[in-house]
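One protein chain is absent from this view; the other protein chains keep their places.
Which chain is which? They are A, B and C, in the order written, and residues in each are numbered from 1.
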Amino acid sequence: MSARVRAAVLTAPETIEIREFPLPDCGEDDGLLRIEATGVCGSDVGAYRGAFGPDLFPMPLILGHEIVGCVERLGRRAAERWGLREGDRIVVEEHLPCGRCALCTSGRQKMCIKRRYGSVAITTAPALWGGYAERVYLHPDSVVYPVPDSIPAELVPLFIPISNGLDWIERVGDLRCGGTVVIHGPGAHGLGCVIGARESGAETIIMTGLSRDRARLDLARVLGATHVIEADREDVRERVRDITGGKLADLVVDVTPGATEPIETAADLCAVGATILVAGFKHGHASPGFKSDPFFFKELTMKGVWGRSSASVPPALRLIASGRYPLEQMCTHRFSIDETREALETAGGTRGEAIHVTVLGAAGST
Amino acid sequence: MSARVRAAVLTAPETIEIREFPLPDCGEDDGLLRIEATGVCGSDVGAYRGAFGPDLFPMPLILGHEIVGCVERLGRRAAERWGLREGDRIVVEEHLPCGRCALCTSGRQKMCIKRRYGSVAITTAPALWGGYAERVYLHPDSVVYPVPDSIPAELVPLFIPISNGLDWIERVGDLRCGGTVVIHGPGAHGLGCVIGARESGAETIIMTGLSRDRARLDLARVLGATHVIEADREDVRERVRDITGGKLADLVVDVTPGATEPIETAADLCAVGATILVAGFKHGHASPGFKSDPFFFKELTMKGVWGRSSASVPPALRLIASGRYPLEQMCTHRFSIDETREALETAGGTRGEAIHVTVLGAAGST
Amino acid sequence: MSARVRAAVLTAPETIEIREFPLPDCGEDDGLLRIEATGVCGSDVGAYRGAFGPDLFPMPLILGHEIVGCVERLGRRAAERWGLREGDRIVVEEHLPCGRCALCTSGRQKMCIKRRYGSVAITTAPALWGGYAERVYLHPDSVVYPVPDSIPAELVPLFIPISNGLDWIERVGDLRCGGTVVIHGPGAHGLGCVIGARESGAETIIMTGLSRDRARLDLARVLGATHVIEADREDVRERVRDITGGKLADLVVDVTPGATEPIETAADLCAVGATILVAGFKHGHASPGFKSDPFFFKELTMKGVWGRSSASVPPALRLIASGRYPLEQMCTHRFSIDETREALETAGGTRGEAIHVTVLGAAGST
Partner (left out) sequence: MSARVRAAVLTAPETIEIREFPLPDCGEDDGLLRIEATGVCGSDVGAYRGAFGPDLFPMPLILGHEIVGCVERLGRRAAERWGLREGDRIVVEEHLPCGRCALCTSGRQKMCIKRRYGSVAITTAPALWGGYAERVYLHPDSVVYPVPDSIPAELVPLFIPISNGLDWIERVGDLRCGGTVVIHGPGAHGLGCVIGARESGAETIIMTGLSRDRARLDLARVLGATHVIEADREDVRERVRDITGGKLADLVVDVTPGATEPIETAADLCAVGATILVAGFKHGHASPGFKSDPFFFKELTMKGVWGRSSASVPPALRLIASGRYPLEQMCTHRFSIDETREALETAGGTRGEAIHVTVLGAAGST
């Protein structure tokens, strides 16, 4: 084991420096994870570009929260609490619920923002709070899950978009067997929603994207989308009307970053009583064409979602392990820690080449 | 009983003609109601001004659907089905659910629009489908409820805004004992929501209006609002923050006609996990300042509501009968059938004088 | 077309007579269905044995409500309302919702018991209210669905147990992706629940039965059960504990006819917060070992279900048409109308040979 930990530190917007940190001291309640791989999430790209502000992403910090690794050190009480031993392979969720704030005590632990992996400044000891590094600190509040060794490291971080997709489509969107869903945005989360829709028994799964997203749209089909629409070449309203024989959708999901059209047109795609699920960040921009009248004419519901119910993580991990979906096709790019900047730039590229990007961790460095 | 039925017919936008119609033939399944009073709903005003188009309000037609009256004729099977006798005093709901369309068979009978009282052209026999008349036809699909004779006629039509208020606040908005609600729009429906909030055990009931709505806001206080805000003189966000000690609202209800600001700012008034209820018609206008980001940062829900669950009508009628609220203060204006135009103009006045306007029916004409 | 209609009439418990009836007159609102096949439901067997009493099954009557056939006559308004033409192949649901009773107006049309196919005496004109006949009357209140010609007649009646299974597992039981369900009773409804669980993304599907149900249990495995338990040879509690690693079940479904043990032991199989679904008729018998304490120690929920949400019928029909499940293995026995008695005896046999039994209709008689 190296005596120091290499990590990619975001020091300013679009500025990554590779630094080394001392190994943290661990006590009875915490531990240390040797990182195998960390996925690049859309929010990492946003944070890299400075989109969120210092409240959510205080620089300098180590980004990355779709983390898989092996437990390297583990305190006695932490081992007992988590049911783990050193050497076990685990994922961690990004939130570190304090357990005591109003959010935690009302069942919204996932929204506790006191601390989150990939969102804590390195000035907060022990600095190692992010996944683009060789090691990450296992805080006592970590929420961890064992992962079978059989899953290739690169596939494991997909548990985030897949558990989100399961949770959003089924629990939040309440899509039923035989239902129709329109999913806007063919990135990793949109594809996770395709899987969630498949697993929920949806009959009609319509994915929209741009023509430059051709590869992503093709993969959506492979994963289970029954129809894809190129939103810049086709009339989405008309296509959805045709595909559904005029019945329109039970659920419309927006996971596009930045685009406000899906918010503005969602109601037009909705059947009476349908739900619109909002998960795509718009950088604080308004959706000027948004109309509220269809909400009462059709009794629509719009719901925002943040993160996932933890209950969806184990099924997502088992689904990845099952090999039922060709998930390796989602893993289009991989980089070393030293290449974290390229990883973020690639994930944020607008040409639709990258689907899910991974930064490989310490596996080769031990 | 007069051999012919006088009625106020909307022949073109803002054009009312008083006409006479023959008494309809009734069979075993239907009946005839002698109208005592019909309330003026905001949608009547919109229809009078031509805001909705011929699909919803095909002219010429008799408007009015907040109807109370006495059963004058009743078929044998209708009597059995409704458990009524001639002479009984009843209200009818506006929808006439066909029982067989996709809406009816999925539990949304209230949204069945094949026929609705106050929305059928006089060219559809027997012409008498609206409340601004001496009689209204009791179609076999009518949904009727007995009303105690003790309630003054003018108060009975309030069962519509009050049952809506109960249903919206409690069932749709799921407001709990101790909760905080902001209600935008101090018209009859907004005041019905104040009552719904009181009955649901809400602790903080904030009503917003304009300074010209002073009388309405005062009545809101009498009915149970704990705070009122003049939205054109005060900063609503700041006031709600102050009143709630920063905790913000569990439920925000918009029942303003036309104003889009409440849609644009609702999310700012919401606590994490709160609900926004949309019931105010915006004439198809967009809400250009609407932002979707708060929906996922705070996991908000926006729901549109159309009409009410029929289950809320009997409690509303009992609540009116109980005398627990000074509802007579809501009944600010009354007109004869010949004055239907004045009734609609008064209800649609923008100076906030009128709260609930009633057109008195045949009571004096028998 | 024969001028008269042959039908199997239940005149007294366990007594079937073949009788002929005149073809009914049809008007503008109704029609006539030439029956291809009618499935035998457990409730038909119960009614045949006199288990339910004359309120639910007034004799003499024609049993049978899992009906598929071709529209032979169709009134003008019926054609318009249902979107059908003569010659179309359809199924009908058993309920004939009046649309006006308290059940219908509160969204429980499926529970309206004024009239139900297979439950109306022949003394009510036009007598043809049941499926074990050459023709069945299409009452104006019928709820009908088109069926593709490609599905073999014998498979179509499975839409009842399959739509029930989808509805019960997903909507009523709220089973989520990755969930664990125990299903007691490997009859047609139990197997429909296995399919419902598969379609809902359940990960662990445990079917219990008796050792004499070997063929049914084997079929449960083919359809998707991950584990089967012979309740008379194995300790169900222990097996469920072992299979789930001590986590127990999220949902326990009882569709056994008569057995009360599943009611008595269900709570022991439940994880904290789990649901128990009650759909098996116990002939009014008590479950003497039922304990309520586990309900609050584990915050359990028990729900009874009657029929299905109509929304689950079209997905069930599409699922049958898809060929994704080897449903022909469920269809173990077929009989002619003249053999209706044998059909009921076979379906009610206790040796577990029959899974789903069909009475073939008029197909060969035209």
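As a convention for this text, a residue touches a chain if its C-beta (ideal position, glycine included) is under 8 Å from a C-beta of that chain, and two chains touch if they have at least 3 such contacts.
No experiment lies behind these values; they were computed from the predicted model shown.
*Asks:* Sort through C:76, C:291, C:324 or C:351 and give me the one touching the missing partner chain.
*Replies:* For the chain that is not drawn, the touching residue is C:291.
*Asks:* Kindly state which of the options C:54, C:87, C:148 or C:273 is in contact with the chain not pictured.
*Replies:* Only one of C:54, C:87, C:148 or C:273 touches the chain omitted from view, namely C:273.
*Asks:* One chain is left out of this view; which of B:134, B:199 or B:254 touches it in the full complex?
*Replies:* B:199
*Asks:* In the whole complex, not just what's shown, which of B:77, B:176 or B:283 touches the removed chain?
*Replies:* Touches the omitted chain: B:176.
*Asks:* Across the whole complex, list the residues on chain B that are touched by the chain not included here.
*Replies:* Chain B touches the chain not shown through residues 166, 170-171, 176-178, 196, 199-201, 203, 311-312, 314-315, 318-319.
*Asks:* Identify the residues of chain C touching the omitted chain, counting contacts across the whole complex.
*Replies:* Contacting residues on chain C, toward the hidden partner: 103, 106, 108, 111, 254, 260, 263-264, 272-273, 278-306.
*Asks:* Using the document's contact rule, name the residues of chain A that touch the chain not shown here.
*Replies:* Spelled out for chain A, the touching residues are 81, 97-100, 104-107, 109, 141, 143, 310-311.
Keep in mind that, in the parts below, only the chains that are shown with their structure count from here on.
*Asks:* Please compute the C-alpha centroid of chain A, do the same for chain B, then give the distance between them in whole Å.
*Replies:* About 44 Å, centre to centre.
*Asks:* So the centre of each chain is just the mean of its C-alpha atoms; given that, what is the distance between chain B and chain C in Å?
*Replies:* 42
*Asks:* In chain C, which residues are in touch with two or more of the other chains?
*Replies:* Answer for chain C, listing residues that touch two or more other chains: 311.
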